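Only one protein chain is missing; all other protein chains are in place.
Here is chain A:
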Amino acid sequence: MTEMLLIANIDGRRAAIPASEIASVIEIEEIVAVPMAPSHIVGLTAMRSQALTVVCCRSSLGLVPMQYKRGDRAVVIKIDGHQYALLVDEVEGVVMSSSEPEPVKGGFGEHWNRVALGKVETSGEPAVLIDHKQIVKGPQALAA
């Protein structure tokens, strides 16, 4: 089975999210911080008069957080009625997958294993298919 995938760049790696899960890709304007929130929750931002929760993908993976700036891209997804904007380093574009997601021997490494669903082949290089719900959950899910 093939599907449309959005390829984004997180910490220099290619990550794929099924396009069917994505509402839109936005450019970040202002982010209002949420004090006391988990570290991967960057804050709130407004999109077409709706508040989105901004999640930093790098922090969620336990990596060094992104220093975001205006105009940075974020992938908008919806989980249980809440909208999230996933901050990524870069959005490459939408491609067609050419394989089913499959595991990789040795896994994806300490940071990526939690969110990775498997390796997918695309027309270009392969990418890690990631579970956007895990990204939103953040690293605390590990402890739980």
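We take it that a residue touches a chain if its C-beta (ideal position, glycine included) is under 8 Å from a C-beta of that chain, and two chains touch if they have at least 3 such contacts; residues count from 1.
The rule is short, and it goes like this: contacts and distances are computed from a predicted model.
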Choices "Iron complex transport system permease protein", "Ketosynthase chain-length factor", "Cytochrome c" or "Chemotaxis protein CheA" - which one is the UniProt name of the chain not shown: "Chemotaxis protein CheA"
Full-complex touch with the removed chain, picking from A:M4, A:V34 or A:V64, is A:V34
Given the full complex, what residues of chain A touch the hidden partner chain? 30, 32-38, 41, 44-46, 48-51, 53, 80-82, 84, 136-138
